[in-house]
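What follows is part of the complex, with its chains left where they were.
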Amino acid sequence: MHPFLYRKFGFMGSQEDYRSADFVLFGVPMDFTVSFQPGSRFGPQAIRAVSEGLEEYSFYQQRSLTDVRFFDGGDVDLPFGNTVSSMKRIEAVAKEICADGKIPIAMGGEHLVSLPLIKAAAAKYPELAVFHFDAHADLRDEYLGEELSHATVMRQVAGLIGPNKLYQFGIRSGTEEEYAYGSQNTHFFVDELLKPLQQVVENWDDTPVYVSIDIDVVDPAFAPGTGTPEPGGCTSKEILQAMLMLTRLPIVAMDLVEVLPAQDSSQRTSLLAAKLIREALVGITPLKKAFDK
Amino acid sequence: MHPFLYRKFGFMGSQEDYRSADFVLFGVPMDFTVSFQPGSRFGPQAIRAVSEGLEEYSFYQQRSLTDVRFFDGGDVDLPFGNTVSSMKRIEAVAKEICADGKIPIAMGGEHLVSLPLIKAAAAKYPELAVFHFDAHADLRDEYLGEELSHATVMRQVAGLIGPNKLYQFGIRSGTEEEYAYGSQNTHFFVDELLKPLQQVVENWDDTPVYVSIDIDVVDPAFAPGTGTPEPGGCTSKEILQAMLMLTRLPIVAMDLVEVLPAQDSSQRTSLLAAKLIREALVGITPLKKAFDK
Amino acid sequence: MHPFLYRKFGFMGSQEDYRSADFVLFGVPMDFTVSFQPGSRFGPQAIRAVSEGLEEYSFYQQRSLTDVRFFDGGDVDLPFGNTVSSMKRIEAVAKEICADGKIPIAMGGEHLVSLPLIKAAAAKYPELAVFHFDAHADLRDEYLGEELSHATVMRQVAGLIGPNKLYQFGIRSGTEEEYAYGSQNTHFFVDELLKPLQQVVENWDDTPVYVSIDIDVVDPAFAPGTGTPEPGGCTSKEILQAMLMLTRLPIVAMDLVEVLPAQDSSQRTSLLAAKLIREALVGITPLKKAFDK
Amino acid sequence: MHPFLYRKFGFMGSQEDYRSADFVLFGVPMDFTVSFQPGSRFGPQAIRAVSEGLEEYSFYQQRSLTDVRFFDGGDVDLPFGNTVSSMKRIEAVAKEICADGKIPIAMGGEHLVSLPLIKAAAAKYPELAVFHFDAHADLRDEYLGEELSHATVMRQVAGLIGPNKLYQFGIRSGTEEEYAYGSQNTHFFVDELLKPLQQVVENWDDTPVYVSIDIDVVDPAFAPGTGTPEPGGCTSKEILQAMLMLTRLPIVAMDLVEVLPAQDSSQRTSLLAAKLIREALVGITPLKKAFDK
């Protein structure tokens, strides 16, 4: 093949080797339980496509992706319309990555994909705490008769890890029951983000942390490409600052979900997602990896 | 309430009374088994919204909707993400309408919704034949491991009514297996529409007919708002002519599916769908209804 | 009609009964005097359509729409292109609602519709004060030779209720004459919103208040769907905070105008409007209603 | 001013001089009586803007705009919202152009603008016949209580010149009353265009002709940018052929209306309009002009 030809794949700066990677990025193109606008299944490929418009170097952290060992593993192959089987596949992928001592970073897809990802992480790190950034509480008991739904995912997580291990930031929408449950059971920060996050981060011990970012925590002015936009959210600067704060925590897994390219005029939601992932990759401390030493 | 206020609902010209209606129009906002672009769940409301931009009178048939007794029954209430339960609900709704001696006209939603609709019609009319207009054969045995899918729906229908009762027009895409199955088992008109339709219609006896129109049978130039557009289809004039031909058949039920408003620049797909429904309503001969005589 | 079918109309959570309602929401689809981009006639239906994407419960006020008695009365039926006759019809509708002891909440449509609405309110409440949120002063004497125009509406209002009863917030655009008139005659807060509003609200007596929100007071980043966008406005958080402050006033009527769906990429302008209306409905104190006691 | 700077205005190839022109092109940015989607006021500037993407030479007629003496006179200055006064201004402009022995070519704007234009032409040419291309009959007696409306314009024209002088092509939508009136009174070609046009053209005497093209006569696949799109129309090739046929007639004035840029994805409607105007300009025979001889 002629040297002038190049065949590129994946998130900018991804290396070609799974084994030596500290981070494994992958897409989870599932969106079939959403109640409003579907289409987040195209989120991962949109984030990859725009990532080439960004620099590998972070001015905020003065570090470069070229110094990070990460691998873009592609997407999880999902049977469309089959929720249970999809969840099992997602969990299996995440489990292997955790077992290999790497940090999985998943790109959604709808928010329900966080459940199998958190299950996989909690299996390896039983003390796991979850940091949840979202416009919506996602704390329903059931939704339209279904227990597994993007609207119930954090209630399921609370059942799994204990509600006192769940930190919810930026929440500004939900039912009366969700408000009551959150206020009484989780760390529930309504319509607030940076201030409570700073406090929590400053007092954190070494409990392993899972970070789940629903991009709709950001105001639709900055992140219009999402399925259930909710006016009144934070700015792109604030979520970037939040990401920088988070990198000081012992993060063991992460997801960024609900990017919906079909509504993403000027692609700024995908770009913001790609930039948050870049900051996560250059900022999060890799785990010690037994097998490559 | 002040007489200057008006509260409108439904497809243009819908009467307010189910009981005396000859036709019952309803939406089936299901799209969760699609493999490419979801969003056809918003099809029914888009078709209703644009219908007010059309006239009630048909220049083609010189008849008016005001002389037709039809009722817009709203949408089937579906549990998002639960395919099996959704299919049961759709079938129940259609069964009741058929039992009441009325003609159901369903607006999709994805093509899988045709299966419960045809089941309901076939239960009442055991000799039922199905006229299928589509870019895709939809004749797969299974799709991504699932038997119930928009890509398998006509194979399921063939199993239900017998492949020799299935007439497929305008088909221009599918797998090698679908091509083989269709060629050998169904009335399979590849990349042709008006000519074979005319022949079939002219020789038809009084076997009851179900009409299923996937809007992607039309070229994406005329119907861009659909989930799996396939260049090379018929024009809007041709599908209108097809609809006029069809009204000469003893139609007992009908669906029009796969309208996807998110891709429907200038709303012309919804408008075409609304116009096809208007022509169906003014053209199809109502059934004899025992209970209102 | 089968119980699985539902036929919905109107703003989320609207009850079906005018008589017992404390609030009457209605649309005013008029946009024919605008000088730049028309299309706000489709504002009311867009606001209703997106309202189902919001929750009925407000996290900000910890109250729910389900506890509010309001009725969506549909749209005022207007003769397109006839300004004078349209204005009379709007006034008649609003007068009846006021006479019935209810609070009218109107969705525009262009800003000129505020004039007949305010006339109706001032007829019932002679002491009426008007709170006007807008990017534009709307204080022209005449516009292109016409006295009745979206650009003259607040000058007409000032003539009607007296300029010292007119409070204008967030204004950042107008002619030299409008600037001079506003500075000398009305309560004129240039490029400021929350700070002066707080002061005014805190010192308010029980004078009845009419609230008129032109959505373009918000920056086009947060509210792109409007006819004459003016960069440099407030955020969605700020207008939500303003709405919460306003609910402490004795509001007797309200409008929210100039939502233009054709420019509303990601529908966030309609969503913001719907959310502001929800906060108004759950927050404003209903009037005492003689006839249902 | 530096010679590298250029300041361009108007339709491609327009000369800078009114006096010596055989054709005067001008815009009529009026859209305030439309009942569905307004915005055609921006039509003229969109047609001008895209015209530079076309060639001045016509391959169809093997003639060039550079050999035609035409002047782009800009737009008629209209008082927004005032229909009567706007109509008077449009008529005055067209009258002067006709009086000067030139051919006016107007770009709409809504279809109602044809009425004052035809009045002006009929004043000069009492025998005037009108060739009307449209999806809609526009033959209503009144519309929403108004006699002056885009939906009544051709009925008014019929009253003015006599219905037997009105030729209507491509009509495919209207009320029952319009159908009846057209069938009995005008030359009414339902859903047909090229064939009847050819017959009429071939048998034409030297009666002066006014051509009015509503761009929605073309199918929305080819002309999506219009306010009331009606599926089932002609192709862009067919309307171009129609224009070429028309150039054989003694045309004394022309309009092309209802281009709506806000819905004109890929600008192909404006481009088609610009191309039709180019063909008209290079093909229509100029009038004898006393004053420049």
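Labels for the chains are A, B, C and D, by order of writing; each one numbers its residues from 1.
By our rule, a contact is a pair of C-beta atoms (placed from the backbone, for glycine too) under 8 Å apart; a residue touches a chain by one contact, two chains touch by 3 or more.
Keep in mind that what you see is a predicted model, and the values were worked out from it rather than measured.
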item	value
Given 4 placed chains, full-complex copy number	6
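Here is the rule we use: only the chains that are shown with their structure count from here on.
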item	value
Cα-centroid distance, chain C relative to chain D, in whole angstrom	40
Chain A-chain D separation of Cα centroids, rounded to whole Å	56
Interface hub residues of chain D, defined as touching at least two other chains	263
Overall pattern in which the protein chains touch one another (line/ring/star/complete/other)	other
Chain pairs in mutual contact under the definition given at the outset	A-B, A-C, B-C, B-D, C-D
Chain A partner contacts - residues on chain C that touch it in the complex	53-57, 59-60, 62, 64, 219, 221-222, 235-237, 240, 265-268, 271-272, 275
Touching residues on chain B, where the partner in the complex is chain C	1-2, 4-10, 18, 26, 45, 49, 72-77, 89, 92-93, 96-97
Chain A to chain C touching residues, read off their complex	36, 171-176, 179, 190-191, 219-222, 224-225, 228-233, 263-265
